[in-house]
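One structure, as structure tokens, below. Some questions next.
Every protein chain of the complex appears in place save one, which is left out.
The block that comes next holds subunit A.
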Amino acid sequence: QKVSVEVLEHLEHLALVDFRDSEGVERLQKAIQFADQLHQVNTDGVEPMDSVLEDRWCLYLREDDVTEGNCTKELLENAREKVEEYFVAPPGNIPLPKLEERKTFLQGS
């Protein structure tokens, strides 16, 4: 059961990462095949496990007090494009071109 081109394209949009070539798609196919083995296990009545520490209730809320900060300079140092204290991004709200409009390996499949 192969993954449809629509789903592949959807994944590329969600992940903002490309399959790049047939090997990439093959990789996903194999990953799904591998994961399908999970269905051999009977999990009736079993609750999903989020954390191995579930019995310890260690996820707690602390007081809403400011304990650290004032590190604007350090945080900006690693950004390539910035203006004063702002990170600079290209214009937003522009969706990625649709499959038909862009050059991608997926068109061929």
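Throughout what follows, a contact is a pair of C-beta atoms (placed from the backbone, for glycine too) under 8 Å apart; a residue touches a chain by one contact, two chains touch by 3 or more; residues count from 1.
Basically, contacts and distances are computed from a predicted model.
Missing from the rendering is one chain, named in UniProt as "GATA amidotransferase" (options: "NADH-ubiquinone oxidoreductase chain 4", "Serine/threonine-protein phosphatase 2A 55 kDa regulatory subunit B", "Short/branched chain specific acyl-CoA dehydrogenase, mitochondrial" or "GATA amidotransferase").
By the touch definition given at the top, subunit A reaches the unshown chain through residues 3, 7, 10-12, 14-20, 23-24, 27-28, 30-32, 34-35, 37-41, 43, 46-53, 56, 58-60, 62, 71, 74-75, 77-81, 87, 89-92, 94-96.
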